[in-house]
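Every protein chain but one is kept in place in this view of the complex.
What follows is chain A.
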Amino acid sequence: MAPFVQPSEAEKQRRRIVGVNAETVTDVGSTDFPGHYPGEDHSWDAEKFADTFQVNFHKNEKFNSSFSLVGIDAAVANAFRRIMIAEIPTVAIEYCFVMNNTSIIQDEVLCQRIGLVPFKGSPQGIREWLKWYKKPAEDAPKDDQFNTCFDYNTIRLTLNVECTRNPDAARGETDPHKAYHNAHVYAKDIKYEPFGRQHKYFSGEGAIAPAYPDILIAKMRPGQCIDIEMHAIKGVGSDHAKFSPVATASYRLLPVINITKPILGKDAEKFARCFPRGVIGLETVSEKEAKAGTPYEGHAGEKKAVVLDAMKDTVSRECLRHEEFKDKVKLGRIRDHFIFSVESTGQWESDELFLESINLLKAKCQKLKSALDDMNV
């Protein structure tokens, strides 16, 4: 077989770009498949992938991180994103037993709100020790309703608050916080009730508690009370969004701005205003650049538009709406440069979430592989 053809670097770069025009988007799909370009090798090679694939971090706060994956296909990047949203398990309240609720917020609405409160707790306890809760059989007798609840699959929580008048408040006080006790019910009022072996995993720093204590759950007035017992279980985002460990897990492609012909003087200023701040900068054309025969000939000392940081761009395409920039700029995005943004709800750390999504994808493959090996074909 003939040796493989190597495309030039310029050609490789050209292939990476998705064109963004005023009304159309071009070259959307990947073309890095065997047989697409005659004579070229595009077969999967883990070593080649390891050489070209890159990760760059932009931000790594505990619950909010941003990083770039460069040299990976959208199919795989999207798999990681989808797994982060819908398949990484977290603990959330699933069952509410309303003993008493005399507040004006209806039982079902209150329970729905409670279910959405994100919780934190010992990572080891939640991820390794805590198991999936299995629903009791549909036709199980009433006494057996909780025969599948164990310390290793159910977290018990209670919310018991009563609103009372504050006898120390000034006469005519209008601020409910001062006039009453417990006028506002917050997430921090939900108390964790460990049982069985749970104290081993969920005590001290690792106790189960709302990730954000100041989430407002309900408002009350003197004489009203709420008394609810809750069971939190492990679940996944594909079942209900409350189990999703991320507020957002998204990616965007790195924008490219290619200034093909000089944009000078007043036009350059206008051009810079077409983009978010910091994307386009103004530089003075030097004598050297303005040599005869170059596009800048005779423009020494004028301001020219240069691209400072394309990553900050939103690709609004505003610059394509103006006649004076016609044919002077080409917008695009890099098809295999994914700028991820992972914002956690507090049960997982953002960077761990991404690593866990990789683990889950791998585990999925592993399971299917053994199922395939067992298959009688």
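Details
Just so it is clear, a contact is a pair of C-beta atoms (placed from the backbone, for glycine too) under 8 Å apart; a residue touches a chain by one contact, two chains touch by 3 or more; residues count from 1.
Convention: contacts and distances are computed from a predicted model.
Not shown: a single chain whose UniProt protein name, out of "DNA-directed RNA polymerases I and III subunit RPAC2", "Multifunctional methyltransferase subunit trm112", "AP-1 complex subunit gamma" or "AP-2 complex subunit alpha-1", is "DNA-directed RNA polymerases I and III subunit RPAC2". Across the entire complex, the residue among A:15, A:82, A:184 or A:219 in touch with the chain not shown is A:82. Checked against the full complex, the one of A:22, A:216 or A:365 touching the unshown chain is A:365. On the side of chain A, the interface with the absent chain consists of residues 30, 32-35, 42-44, 46, 49-50, 53-57, 60, 67, 69, 72-73, 75-76, 78-80, 82-83, 86-87, 351, 354-355, 358-359, 361-362, 364-377, using the contact rule stated above.
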